[in-house]
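For this view, one protein chain was removed and the others were kept in their places.
Chain naming follows the written order as A, B and C, and within any one chain the residues start at number 1.
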Amino acid sequence: MSVNSFGRLFRFTTWGESHGPAIGAVVDGCPPGLAIDESAIQPFLDARRPGQSKFTTQRQEPDQVRILSGVFEGQDGVRRTTGTPISLMIENVDQRSKDYSDVAKAYRPGHADYAYDAKYGFRDYRGGGRSSARETASRVAAGGVARLVVPEVTILAYVSEIGGDAINMANFDAAEIGNNPFFCPDPEAAKRWETIVDKARKAGSSVGAVVECVATGVPAGWGAPLYGKLDADLAAAMMGINAVKGVEIGDGFAAARLTGEQNADPMRPGTNGPAFDANHAGGIAGGISTGQPVVVRVAFKPTSSILTPQPTVTREGEATELFTKGRHDPCVGIRGVPVVEAMMALVLADHKLLHRGQCG
Amino acid sequence: MSVNSFGRLFRFTTWGESHGPAIGAVVDGCPPGLAIDESAIQPFLDARRPGQSKFTTQRQEPDQVRILSGVFEGQDGVRRTTGTPISLMIENVDQRSKDYSDVAKAYRPGHADYAYDAKYGFRDYRGGGRSSARETASRVAAGGVARLVVPEVTILAYVSEIGGDAINMANFDAAEIGNNPFFCPDPEAAKRWETIVDKARKAGSSVGAVVECVATGVPAGWGAPLYGKLDADLAAAMMGINAVKGVEIGDGFAAARLTGEQNADPMRPGTNGPAFDANHAGGIAGGISTGQPVVVRVAFKPTSSILTPQPTVTREGEATELFTKGRHDPCVGIRGVPVVEAMMALVLADHKLLHRGQCG
Amino acid sequence: MSVNSFGRLFRFTTWGESHGPAIGAVVDGCPPGLAIDESAIQPFLDARRPGQSKFTTQRQEPDQVRILSGVFEGQDGVRRTTGTPISLMIENVDQRSKDYSDVAKAYRPGHADYAYDAKYGFRDYRGGGRSSARETASRVAAGGVARLVVPEVTILAYVSEIGGDAINMANFDAAEIGNNPFFCPDPEAAKRWETIVDKARKAGSSVGAVVECVATGVPAGWGAPLYGKLDADLAAAMMGINAVKGVEIGDGFAAARLTGEQNADPMRPGTNGPAFDANHAGGIAGGISTGQPVVVRVAFKPTSSILTPQPTVTREGEATELFTKGRHDPCVGIRGVPVVEAMMALVLADHKLLHRGQCG
Partner (left out) sequence: MSVNSFGRLFRFTTWGESHGPAIGAVVDGCPPGLAIDESAIQPFLDARRPGQSKFTTQRQEPDQVRILSGVFEGQDGVRRTTGTPISLMIENVDQRSKDYSDVAKAYRPGHADYAYDAKYGFRDYRGGGRSSARETASRVAAGGVARLVVPEVTILAYVSEIGGDAINMANFDAAEIGNNPFFCPDPEAAKRWETIVDKARKAGSSVGAVVECVATGVPAGWGAPLYGKLDADLAAAMMGINAVKGVEIGDGFAAARLTGEQNADPMRPGTNGPAFDANHAGGIAGGISTGQPVVVRVAFKPTSSILTPQPTVTREGEATELFTKGRHDPCVGIRGVPVVEAMMALVLADHKLLHRGQCG
């Protein structure tokens, strides 16, 4: 019932704090025989890595992943998974613990400081400890393994909105996503966001973002009704990412404003199962994939770490003010993109194995 | 890994189909010694029961729950939980299987028919079988037990929007919720909704809805980071309800449009832990409750069953048209209210026990 | 984390007490499309049914199982599993609650009375409540479903020893097992046991027994190292049966007295994988099946319910004496045979699905 694990058959457990010696993940349930190497995982960590532009935290972490178990070099010289647990480790390099002395005494508003203290009574306050977004590097590494399990699926996430300024879908160009520091598929929006995020950064403020993720190639039939539904698992996966406050599948809240006719996804004969005229459902019906693209939308709140002092209380319950001195992202949603992709991969890998195990 | 179970320590498993002889739930992990009786559960089932107004399906189900195990009448004549599994059963009375003959041959668009067939290859098509919203009666019954575990918490859900028409929070009156067939806290909105829903009903159409749920009295410290977070569990719980396509905690997607300053929840000294100046976070930080009200918002799509014929395909892959002849809710979100409340209770009961087990 | 559930992918949850209105099981994870009917399950319940000879309890229970969900009659008129939870219910008919009035006040030695009170503080004392061997009927019913999942496997259990008197393997005849009230494969031993058990019965005493179970047809490769090993799961499954105090795989404790050479299971080329010269390992190596017969041996203590008064204490902690007035088995191991078979089937079904889900 491990609360630091996620998944059923393809299951990962993460460990580590922002300012400990290392962080990592143990991936259990990966099928044997898959070609794997650090180089299969590193690119996803690189995409998430901090300090790559002025729009993200300046903490410098190489985020080099090491595979400590679960792989073996076969006679053909290719390293492959063996079906045993894959232990992934990433060393923490650039911790500056001195930045967090104030946080030992008082609770940062919007952060998990008070909640952790209420739960545990004792906490590693350096950089948020376990609640730091640094932990998401472990998920991204685990997600790199998950992608190997679902080679039939293509996962693409991008930022669709920053500070209330949305992309224009008419400008959508997947090739643009890697060309700007915002994972933005609309080059015009990317330009506007430079101003928005830079302004927030200079003011010591922060802005929120919306990330969309589309998985194509998911066959019909993945999902485990009624309490392991594909959409419910995706909702948990995404809502569990740091700073996320909302999750939508397909049309999401907009569907609540449609009529049954407007929301219908009519079917026609297709080449491989039915062809659909629309995808309001976001590729999932009754908790099971329909063969259409799986579409998820995730809302990230603005980073809670801001320079404007906020009223708060000390551990002793006295009034004080606090502002956050450390290095932080002015828009935490940006680096959420590789994390959202990783969680999508992890959920799909799990459901692929579940489907294989239960049926037929 | 049971996919028809939900929860960790307080865990329920549901069974049953729309047109089988009965449906039910087994609740495992309920602490012993709690006074319980069918009368503690029945009111919640009555609230969800179909056929009570012209705005819901006309299927007539008494939905009388029976407790088959896990309780015992002590020497004081009070029936109490014994700590062993509580088996709850509800008989199906008003099945009309003949309504569903067409569905055996072709897939209803927007329904789970095709997805279930892709997954299982064999399905009980009568009334949607297991994917029918009838199953939610089992959750509501289990939720009635869960409420006994968290007597310190008050759970209130209501419809905040139907067909795109939202309530005016200035008119909010909790006492009104039971006075109209829409669980609407705004009497003016309730009047408007009569027209909206009646129009949809008469046209054989349907409309979507948004349900809000607020839990007050949740102490700080409930939640299990990082993969059993309170918000992630609530997201899974709500997204797993039939017809739900979106979940928000606190400000949800609106938070993505705020700055860090606007989204802050400053703290001041309070009588029992900090007092908060705002609740953008919806009572949860870092996946753990903060002591503020826990606020969830849930989007229900319009009922997929509509009278307008829709293009679809047969099991053999040929083009056809289908409209839904059975009895259905013109706005499935309305009867979602007791289900949302039940899922809130079930998640909170589980996290209360988890908190008790792991800490101190 | 449900503690009243067993299994991972093929998972069942039982509910019910000795003197409640009914008992039952919910089987989750059964693959779809398997032909099933009450008649596929009933024979196993009949084998376990009490009151069939003077050597078992005289409680008269028809133990008629009802399938309440998860099956559907296809167009060919055959009822099949649908992949959704299968709810099985057995009504309790012959409860005589008046027999247990003493037990409300004092703890029966050897029974779970005191332990349950220490754990729960409140208990259904009638017939042992949840701790009664009556619950094993639910397992046997669930096991009937499990057998349908592993048709390639033949499971055979029998009593190999009663009151210290063992069968002679030279006399072993599987066809004899059904010809005596002891599930005894050695007709000579069966005759001796009549005397042994009858003597115990008349004296109000009881005797222990050893049950052996052999599963043939299990292919190599089932098992999930390292903490879901096939032998570890079998050990848990068997040790969890009422009155069981020991479990052996293959040679068990006798292997501890062998040398490495004596204990070796040499392999030679075979038709379908290796052929083995011996099976000291009981068909499992490293927690994974080897293709040889899976062999388990289970020790049942003598029934704790005896007529000789035993010193004990009341709930208030005062000294008293107690003897058991109810109807009981003089040798509870006998009726353990169908339960051991059921648990074997349940574990194997689970591991078959696990193997299918994780590999390839």
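Just so we're on the same page, a residue touches a chain if its C-beta (ideal position, glycine included) is under 8 Å from a C-beta of that chain, and two chains touch if they have at least 3 such contacts.
All values reported here derive from a predicted model rather than from experimental measurement.
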Among C:4, C:56 or C:81, which residue is in contact with the omitted chain in the full complex?
-> C:4
Contact with the hidden chain, among C:26, C:103, C:207 or C:294, goes to C:207
Option touching the unshown chain, where A:24, A:223 or A:252 are the choices = A:24
Could you tell which one of C:14, C:57, C:95 or C:180 touches the chain left off the display?
-> C:14
Considering the whole complex rather than only what is displayed, give the residues of subunit A touching the chain that is not shown.
-> 1-5, 8-9, 11, 13-17, 20-24, 26, 28-29, 32-33, 68-70, 72, 74-75, 80-87, 104, 119-124, 129-130
Residues of subunit B in contact with the chain not shown | 1, 9, 29, 31-32, 83-84, 225, 353-354, 356-360
Where the missing chain touches subunit C, by residue = 1-6, 8-9, 14, 107, 109-112, 114-116, 118-121, 130-131, 135, 161, 163-164, 200, 205-210, 219-229, 231-240, 242, 245-253, 255-270, 273-274, 277, 280-282, 284-291, 299-306, 308, 310-313, 317-319, 333, 354-355, 359-360
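One rule holds for everything that comes next: only the chains that are shown with their structure count from here on.
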Farthest chain relative to subunit C (centres taken as mean CA coordinates) = A
Give, as an integer number of Å, the spacing between the C-alpha centres of subunit C and subunit A.
-> 45
Cα centroid separation, subunit A vs subunit B, in Å, comes to 26
Hey, what residues on subunit B touch two or more of the other chains?
-> 1-5, 8-9, 14, 119-121, 130
